[in-house]
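Yeah, one chain of the complex is gone here, protein chain that is, but the others are all in their spots.
Read from first to last, the chains carry the letters A, B and C; within each, the first residue is number 1.
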Amino acid sequence: VRSAALAERYRQVRGQTCSLAARLSAEDCQIQSMPDASPTKWHLAHMTWFFETFVLEPYEPGFQPHDPAFRVLFNSYYTAVGERHPRPQRGLIGRPTLAEVLDYRTQVDARIAQLLRHPVTPAVAALLELGLQHEQQHQELILTDIKHALSCNPLHPVYSPGWPLAAVAPVPLQWMAFAGGLVEIGHAGPQAGFAFDNEWPRHKVYLEPYALAQRLSTHGEWIEFIADGGYRDPRLWLSAGWDWVQAQRIEAPLYWRRSGEDSADWHTFTLHGLVPVDPHTPIVHVSYFEADAFARWSQARLPSEMEWEHAAGQWPPQEPARCNFVETRALHPMPLAHGQSDGLAQLYGDAWEWTRSSYEPYPGFRAWSGAVGEYNGKFMCNQYVLRGGSCATPGDHVRASYRNFFPADARWQFSGVRLARDAA
Amino acid sequence: VRSAALAERYRQVRGQTCSLAARLSAEDCQIQSMPDASPTKWHLAHMTWFFETFVLEPYEPGFQPHDPAFRVLFNSYYTAVGERHPRPQRGLIGRPTLAEVLDYRTQVDARIAQLLRHPVTPAVAALLELGLQHEQQHQELILTDIKHALSCNPLHPVYSPGWPLAAVAPVPLQWMAFAGGLVEIGHAGPQAGFAFDNEWPRHKVYLEPYALAQRLSTHGEWIEFIADGGYRDPRLWLSAGWDWVQAQRIEAPLYWRRSGEDSADWHTFTLHGLVPVDPHTPIVHVSYFEADAFARWSQARLPSEMEWEHAAGQWPPQEPARCNFVETRALHPMPLAHGQSDGLAQLYGDAWEWTRSSYEPYPGFRAWSGAVGEYNGKFMCNQYVLRGGSCATPGDHVRASYRNFFPADARWQFSGVRLARDAA
Amino acid sequence: VRSAALAERYRQVRGQTCSLAARLSAEDCQIQSMPDASPTKWHLAHMTWFFETFVLEPYEPGFQPHDPAFRVLFNSYYTAVGERHPRPQRGLIGRPTLAEVLDYRTQVDARIAQLLRHPVTPAVAALLELGLQHEQQHQELILTDIKHALSCNPLHPVYSPGWPLAAVAPVPLQWMAFAGGLVEIGHAGPQAGFAFDNEWPRHKVYLEPYALAQRLSTHGEWIEFIADGGYRDPRLWLSAGWDWVQAQRIEAPLYWRRSGEDSADWHTFTLHGLVPVDPHTPIVHVSYFEADAFARWSQARLPSEMEWEHAAGQWPPQEPARCNFVETRALHPMPLAHGQSDGLAQLYGDAWEWTRSSYEPYPGFRAWSGAVGEYNGKFMCNQYVLRGGSCATPGDHVRASYRNFFPADARWQFSGVRLARDAA
Partner (left out) sequence: VRSAALAERYRQVRGQTCSLAARLSAEDCQIQSMPDASPTKWHLAHMTWFFETFVLEPYEPGFQPHDPAFRVLFNSYYTAVGERHPRPQRGLIGRPTLAEVLDYRTQVDARIAQLLRHPVTPAVAALLELGLQHEQQHQELILTDIKHALSCNPLHPVYSPGWPLAAVAPVPLQWMAFAGGLVEIGHAGPQAGFAFDNEWPRHKVYLEPYALAQRLSTHGEWIEFIADGGYRDPRLWLSAGWDWVQAQRIEAPLYWRRSGEDSADWHTFTLHGLVPVDPHTPIVHVSYFEADAFARWSQARLPSEMEWEHAAGQWPPQEPARCNFVETRALHPMPLAHGQSDGLAQLYGDAWEWTRSSYEPYPGFRAWSGAVGEYNGKFMCNQYVLRGGSCATPGDHVRASYRNFFPADARWQFSGVRLARDAA
């Protein structure tokens, strides 16, 4: 039974990947627009490499590699697996072609399906599940990376036609208070479903009383921040953030363009093309530096990841259901409508929420054993935790304990802001 | 009374600075060997600028600036004070000369002394105390920066003759266990003496049981780490650390030189010149990346800053007395002798101890008001906390709650390692 | 009559371009492997842009742009035409797709054909001819750029199968003497056929007596240079060349790989894949710096471009016929066979020959008027002249007065060496 269910889930998740790529030409899939982003073709191959390397190689009887060269070409960062093609040069690999990579997917899918015709051990099932979670992470990266790539084209090419927004009335920001105290965070363990190793172990933390904004900060509020000189006042910024603003000449979120040279009439590039900035939608594509400065300007601060996770479990626990995940096909954060939510709105989906917490191991953290132990732990340095998922995240992928992480200057993810403050 | 005591303390601390610089020529004091380090002359002027700007300017009747140009020239990073000379170009300021800077010190000292002939308000007293604490921080930086500058000279010039080491027998590493639980850390507040704003407020944290090594890790243990391929095995390193090792071709701590091309016979540059590496002295001049990799290789980890501070307060509380601070004039970490300590040895002095904790605001943190509010808070990003002071720190400058911080790749401070691990 | 002949020549040259691209996938055509190289797709579009902008726009009745965005997207460096897409980002343009670019070519070709159904003015004919010469230059660049792109793929993909070499016996190097004196160089003017503006005016130069090697220097001679420590002896190198060798860690020509780590058994990447270095073929893919150092090691020097051009016109004038141009499909320099040539062998084709002459305007030089005036003149700085064409050059494209030019560190062209020396 388990194998059959796994096979079905495998088929479904893998199929979603291909449907995301189906809107893109072979040329689109070839492009790497910066070292941090990867070509769609590389993503398609790498996800398959993951299953071939970590599932088929150890567990398929008589395993033969699909192509021995792929072991190096499509390894992302697993040093225990061996050599890797340099990350900034992923866009230089013309061959295999997209068709050959899709064939690689088909072949490996068939071999996994064959494996799943029989019952599998828990170890195999766990690796398959990890591979599917990994696949979902790369589904989001396909969207954020191609958005960046398309944004480099002065023709403003469209990934998906159909602008999803209708007019709404703005919802004022309100504060929700939380008492804190000695609480527990972290994932409850295998019996509670899948979690990455960085969500374990569940552990005690002590929280002072705090409050969170009931909704995400908006594009309209960000326009006020700009108009008030937010990008020109060093007192609002972390020192490293101010250096970044000066060196990169930052004056607005990523993808924003002025209509004219001195215009305050902002447009932004989206997966639906270039559109006017909608003031009621949640802000996205801001760095940790910007999020932190905006919070200071707002006389607030960013939440810690512990505060966020604790709040997500309160009266009643927030659930991802009916949120703006990738399945809505909006591919853009959506405005909050009046009466849409009683508690913490937009907690899941729409925009990843920067926290003030640097990405660190939980007390007692142990990385997974074997090569997959490189999955998370070795990145726990100079990165900040984001919570809650975005409009590009698969809806069944996140949970309250889920920890995403990026460096303080990263902006190409759908990263936004929920304000916090100490309780009065 | 208070004014008289303050005046005496001022005279004494300021005099220590000049005695540190007295060993250096005008040429030595001019050199800036990297953007992170400053010329001695700049330090001498900047410390004086601090008193002139934050004490004399607001509180001296009929204040006139010593030289209006100094306001820009010797401002380090206080944007609220105005423009600053670019940090990497501090070494390009030939004028004022060293003699003129020393005269600046003398003049400002006289004006402060005049101010202290009368009782001062608590606000003035607090700013003077902050200036003296600031002075002590720069005393340490004078030593670490000139060490770096001298190390760039192939003649291996000596800052201070007289090598302080005598032979000792090694002390084996032992583990000391701590129960943890819901504890408090942070400075107890003004009534408990001076503290920086980043040490406040005292607050509760929950600690899992843990153990600390009773002494610092040594140069000898580091030689083993090197010999075992520590710098060549990516599995021991954080991802960012491995990138750094590769890009910078790191293969030993800063200042180490091999005797011959392939020799394992290491020398190290010290403030006493180039000397053979002594295996029993605590390791210094390693980055956070190296400290973390070494800990992993040791099947241990770095302590968190909460663990460190909590342990420092236990049976009995460790005290800085009789530690290897700058007053010993060793200017190098000293080996632990048998029977030298019952509890946590070398907790203060010798080497700053890297913790795994990123430098973040404590819950409820408020920066000081006014321009001095830029002192600490704006650096709380992409830095790691070090604890305990070093052989270059004034002995009355540190305390259990003291938080030093540097980026993960910084090595020119006297930064070392104390191992930690989860309790069994 | 003239229009018909032009139309036929247009059809033929444009067709050659497409046949060069026909071996490449849409993915291959997308890749830009370094800022100096361009994607094949960009080349295909840019050549068409040239005809659309410089011929159709001013001369086609009722001209409408094929796509207004292409004016910016496919402009290389003509500031008078307006904005340009940044050169290093040509590989980020996924759309238009390859199919759309090929359609662009087809449409513009049809419009040019329509224009040529009627007699055209000499100005139009001249611009068309310029466009075709330009097309031929980009035909060579398609090959050199894709060679570089494919070389970045660890799979060593093949552009064209079929290795063209048969074994030959080596031909010893001999010197041919030239008397020099007051001679003329430069193109004789329009009546003598097409030439670029940089070949004009024909003018007098005074040459001291000199001698040229009768053949190109070979891969075998280069292996001797390497074995003799050529890349490790600074006395052989220009100062800037030695800096380049050190900074780039150069130890062999571009595309060479050792079989093993310390092996002297060299392979090289070619358009036919990775092959062993053949000692009798002319050396290619060396920089001016390497060519100069090799010449010094050979106790010789590089010829000046005046010497080269003067020699090319002597007893009897050398002709490009039967040389190894792109039409042989060897796509690699070919060894000289005994008895193959009486005079200066391999003067045309095989490898562009570095001269010691910096690329400067001839006395009385005038750039073409209008936007095409930017074709050549503005590059006359910090570049060196190469002469004679290569195995990737169309055979009817070069002539004795033809001046190619690249910076001193460029290696991705088929650039080689003919030695010269002062007459005894």
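Methods note: a contact is a pair of C-beta atoms (placed from the backbone, for glycine too) under 8 Å apart; a residue touches a chain by one contact, two chains touch by 3 or more.
As the structure is a computational prediction, the values presented were derived from the model and not from experiment.
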Self-check item: Residue among B:N153, B:Q174, B:Q246 or B:S259 touching the omitted chain
Solution: B:N153
Quiz item: For the full complex, which residue in C:Y59, C:W163, C:W256 or C:F379 touches the chain that was left out?
Solution: C:F379
Quiz prompt | subunit C, residues in touch with the chain not shown (by the definition above) | solution = 77, 79-80, 182, 203-208, 234-235, 237-242, 288-289, 292, 356-358, 360-361, 363-364, 374, 378-382, 408, 422
Quiz prompt | For subunit B, residues in touch with the removed chain | solution = 24-31, 33, 41, 69, 72-73, 85, 89, 91-95, 97-98, 149-150, 152-155, 157
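Basically, only the chains that are shown with their structure count from here on.
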Quiz item: From the C-alpha centre of subunit A to that of subunit B, how far is it in Å?
Solution: 38
Quiz item: From the C-alpha centre of subunit B to that of subunit C, how far is it in Å?
Solution: 59
Practice problem: Please list all residues of subunit C that touch 2 or more other chains. | Solution: none
